[in-house]
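Notes to accompany the following structure.
Apart from one protein chain that is not included, each protein chain of the complex appears where it belongs.
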Amino acid sequence: MTQKKFLDNFRDEIQKGFVSDRISPNNIAELQKYKRKSEIPSMENFYEAIENFENKKTFELEKPSVGYFCNIVPEEIILACDLHPVRLCCEDQVCAQAGEEIAPGDICCVIKSICGKFYGRLYENLNLVIIPGTCDPKTKLAELISPLKEIYFLDPGRDSDYLENAAIWESRYTELFDFLKKRFHKNPGRTQLISACHKTNKRTEIFRKIYQLRTDYPDSINVFDYYIMIYASFFMEIELWNDFAEKVYSQALEKKKTQNKPRILLVGTPVIFPNFKIIDVLEQSGLAMATDIQCTSFGRFFNPVEIDEDTESGIIRALALKNIAGSICPCLLNLEKMANLIIDTVNQYNLDGVIYYNLRLCQVFEIQTAILRQILKQRNIPFISIKTDLGKEDTGQLKTRLEAFREMLESHRK
Amino acid sequence: MNKINIARRIFQILSLVLLVYGGYIFKEWKESAETEQSIFPSLKAPPGSISTTKFEKGSILWPSGATPVIENYPPSLVCRFNPKGGMFKACILHFFSENLTWQTQIKYLLPYITLFILLCFLFGRMWCGWVCPIGTVGDFLTFLRRKMNIKVRRFPQNFRINLSFTGYGIMAIALTISTIIGMPNFARYQCYWFLPYCQICPARLICPMFGLIKPNWKDFSTGITTTFTILAWLVLGLFVAAFYFGRRVWCHMCPVGLINSWFNKGAGVELHKKAIKCIKCGYCADACPMGLTKMYQMNNDGIYNQNACIMCFRCVEVCPRENCLGVKFFGKELFRRKNDTKKVS
Partner (left out) sequence: MKRFLFLILFLFIVFCYGSSQIDIEFEYPSISGDFYVAGTVFFPPSAVSTSDNIIVMDTETKSEIQSKITVQENWPDGSILSAEIIFPANRQKRTRYAIFYGEDVKRKKSFSESAVLPTVSFITPGAGKTIEDIDISVGEINVRVDRSASIRYWWYIIPAFILIFLTILRTLRTIRTQKT
């Protein structure tokens, strides 16, 4: 697939109409609130990084930076081309309101806030944006922001079956790799790819340690710190993140203490920094989030790249397997995988219940709720489905529901 | 990270050294006289029949005649044409082929066959993945290809199944020829058609080169030997291409491997899968050198030994899910896939 230019002829008209004023979301106060709750000294580094990022409102980097959405886009290929990958997924209330102008109505609020950020000129320094065609809103997003930025559209298909699609994925990724080489005049080979994979594998290793620690002792790293670390990984240099996370892990090991709260599994749409409403409510209603199955954290970090064939095409294939075949995104055909994963995680870590968190208007997550509820009901696993949006109006209502759920879990335990 | 793979490589190299250079290393041990009380009776050509010792320098079945250290037939491709006779005598196909020609009574073969069945029953095709010297040579070719950054060719399922049928065909033809030339009236064809599979086997050409002996590349003395020479070249070309462009494609049609494969589903070494742990990431199917996909497709718990599996356990090694895949030996667990981090407690 070659690079496509959408709406190229209408660039001026669109820019005149929409790109007028800068928006300035201010999340520093919010950040300080969570920073005060943190008990681990090394978390300072991550908070500082996010603070810098929020203050500047844009990227100022030495390397050319490439924005991307979704796990489907292989971070390792971007790293191998000596570029800086920036994950642009965003759940910001202010940006979402600004984005209403471009994408009005009942559209996915993530897409709205991304539109708001792009049209509010927050991403001026990005050299390229890679958008995958995993879900319908993302496909349209490629067209919506194409007048502003250079876009590369990556379509992996909707089937996550390895046998039929591995060759297609491999060719898609190879095209992306070739495009990046040509676009940025770089000439990486297999050694660069391997070293990029080693970096992400190192990250996986540290993440697995933290993940394991949190399942046993959810209070050792509190849930805000956990999601702050994950948010920081969106734009931080990967080696830097690894170092800081290693420090956090070693300090958290000393903090572990048993607690008596019901330990729950959070499944569903990703939790991204300014929108910490759900975990805030969880904390207030006396539930401990022990693990999660979400694309930003588990889906992104848990599987390592297993290089079997260390040729260039072999590594690219391994990346495709990690990012697409092992993906938990409900846009792909993998409901069975999801059900297996939830049941297995609950059994393995002996968790008390499952919270299915659905950011409103993400249809694919919503569609599979009933089936999952039925499957888990048969296996006596407590399940609650929560549907909300970026606004804070329903906080009280959510809290009541989760408190009821907690009481149910406690009685279930006895 | 790749502990099993490293262990397997070391084991492969050690067994290559033992099986190929065993003739040099243990030359003092050579069994000098066959005693009547030995468990394994000595199998010798009856009067009037041909044996490999009778071939002279220059014919296809030379060099041979050097006695191996142990006159036995393990279920792996150990070749008669190893320098100094090697550690063991020959492969099992050589054994059947030779004794069909000699019309040895079945009672003298029983000890050998029993040992072969026992070894196959215990380890299945682990002999192919961990011991076979020709497989090791092939893996070295694959290693070279990887270093030269050449893309692997992945062959479709049907092609691989057809390869195994080809192997069965070659085996059937070889054994039939061996039987026919053993009959009294056809004895005069023995000098050309003796050990028909050995004459085209790539191991016949590869194994002498380990001892820096020039193998018999060509014998154009008669029409039959010319045909065999050209066939041997073709098969060697196929062998090198199969290992250089694919991974272990040759092993689908190796007759010795095919005999081992009958024991694979009932072998002591079992590969287990817990289906609930599987996230269908395809790592196992992608890493399989034989290109098998059953363990990826299986949706229920159980044993997924297959006929073509060479038991390299690469699938167990690359699986990202803890406890999903595992290896058992007669129901006793040998190892399971573990996460890289230890459980904190």
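A and B are the chain letters, set down in written order, and residue numbers restart from 1 in every chain.
One rule holds in what follows: a residue touches a chain if its C-beta (ideal position, glycine included) is under 8 Å from a C-beta of that chain, and two chains touch if they have at least 3 such contacts.
If you're wondering where the values come from, they're calculated on a predicted model, not measured in any experiment.
Contacts of the undisplayed chain with visible chains (whole complex): B.
Residue in contact with the omitted chain (choice from B:Phe121, B:Phe143, B:Trp217 or B:Phe329): B:Phe121. Of the listed residues B:Phe88, B:Trp127, B:Phe210 or B:Tyr304, the one in contact with the hidden chain in the full complex is B:Tyr304. Between the chain not shown and the residues B:Phe194, B:Phe263, B:Tyr283 or B:Tyr296, the one that touches is B:Phe263.
The chain not shown here touches chain B at positions 36, 41, 47-48, 96, 99-100, 103-111, 113-114, 117-118, 121, 168, 175, 179, 182, 184-185, 262-263, 265-267, 270, 294, 298, 300-305.
Quick note on the criterion: only the chains that are shown with their structure count from here on.
Across the interface of their complex, chain A is touched by residues 145-146, 149-152, 275-283, 285-287, 293, 296-297, 314, 318, 320, 322, 339-341, 343-345 of chain B. Interface of chain A with chain B (complex): residues 160-163, 166, 189-190, 205, 208-209, 212-213, 216-217, 253, 256, 302-304, 306, 308-314, 317-318, 321-322, 325-326, 328, 334, 336-337, 340-341, 343-344, 347-348.
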